[in-house]
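All protein chains of the complex are present and in place, except for one that has been dropped.
Chains: A, B and C, in written order; residue numbering restarts at 1 for each.
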Amino acid sequence: MPVKLVFLGKLADLAGVPEQDVPGPLDWSGLLAALPGPLGAAVRGDKVRLAVNGTLLADKAALAAHDGDEIALLPPVSGG
Amino acid sequence: MPVKLVFLGKLADLAGVPEQDVPGPLDWSGLLAALPGPLGAAVRGDKVRLAVNGTLLADKAALAAHDGDEIALLPPVSGG
Amino acid sequence: MTAFSAAHPEAGGIVSFVGKVRPDDEVEALELKHYAPLTLKGMDELADAVLARWPLDGVLLHHRTGTMKPGDPIVLVAAAARHRRDAFEAADFAMDHLKSDAWFWKREKRADGWHWIEPRSQDHADLARWSE
Partner (left out) sequence: MTAFSAAHPEAGGIVSFVGKVRPDDEVEALELKHYAPLTLKGMDELADAVLARWPLDGVLLHHRTGTMKPGDPIVLVAAAARHRRDAFEAADFAMDHLKSDAWFWKREKRADGWHWIEPRSQDHADLARWSE
């Protein structure tokens, strides 16, 4: 059971898919290595936040996900 | 066709009726003469206003109603 | 409200307020009287004032009269606008005016009989907010 990445908003366009599985464990550098090109650059940017299993990370570099975890990649919200 | 008096709010209680006809023409002193006791005292008070045919009078003493007119006697509103 | 919404398809938002006769164990009934020549004219003028003050697509003012029980709906105000801020303020303004300076007289029936109601001081305070 891998780590599931969920791409929200325009990140899903950059990824070309809404979700992607990657093998765990996964830290911040491992995540960036799994996301090439413009997608990786966008995720690296200050405006994109991460949530692991529904909890926001205060510091993306502190990412430490394991198999079965869900990482949401969150660009700025549009609001309702 | 006389002058019609319409009593609103608690003035209808004091009058004992919601409406009353009096012969015209009718001025301020004539109106008071037609309204005995507590009803007349209440109408004389500053808080009660008069409208003739739906138009408020700025000065009650300027009342000049004729046969067929409708005088509304208006205590302070309660609001909706 | 469904008809009001459908009548204003261009509005981005609709704010509505439904007021009920305030539940009160001691109140058996509320009677509300109006004097049509003043009350209707006053409500038309209020609607015109609301439309002049905010850019609205429409405004609706509806008030019941007669005898009601606590919990019964008594007033409905709605404002449709392109921007919701305008709709909120317009409905709020309309309610403040209807509650305090509209031509209505009301009385409550309690165990010891009917009592005429004076406007609450809060109503006048609400109204004063709009003349700042």
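The criterion applied here is as follows: a contact is a pair of C-beta atoms (placed from the backbone, for glycine too) under 8 Å apart; a residue touches a chain by one contact, two chains touch by 3 or more.
Computed from a predicted structure; not experimentally measured.
Trainee: Quick one: which shown chains sit in contact with the chain that's not drawn?
Mentor: It touches the following shown chains in the full complex: A, C.
Trainee: Among the options C:Lys20, C:Arg53 or C:Arg110, which residue touches the chain absent from this view?
Mentor: Per the contact definition at the top, the residue touching the missing chain is C:Lys20.
Trainee: Residues on chain A that touch the omitted chain in the whole complex?
Mentor: The list for chain A reads 6, 8-10, 13, 51, 53-54, 56, 70, 72, 74-80.
Trainee: Spell out the interface residues on chain C facing the chain that's missing from view.
Mentor: Touching the missing chain: residues 1, 5, 9-20, 22-23, 71, 82-85, 87-88, 91-92, 95, 122, 126.
Heads up, the rule we're going with is that only the chains that are shown with their structure count from here on.
Trainee: Could you please state the distance in Å, as a whole number, between where the Cα atoms of chain A are centred and where those of chain B are centred?
Mentor: Distance between chain centres: 77 Å.
Trainee: When the centre of a chain is set as the mean of its C-alpha atoms, what distance in Å lies between chain A and chain C?
Mentor: Here the centre of chain C sits 51 Å away from the centre of chain A.
Trainee: Counting in whole Å, what is the centre-to-centre distance of chain B and chain C, each centre being its mean C-alpha position?
Mentor: Centre separation, chain B to chain C: 27 Å.
Trainee: Which parts of chain B, given as residue numbers and ranges, touch two or more other chains?
Mentor: In chain B, nothing touches at least two other chains.
Trainee: Mark out which residues of chain C touch at least two other chains, giving numbers and ranges.
Mentor: none
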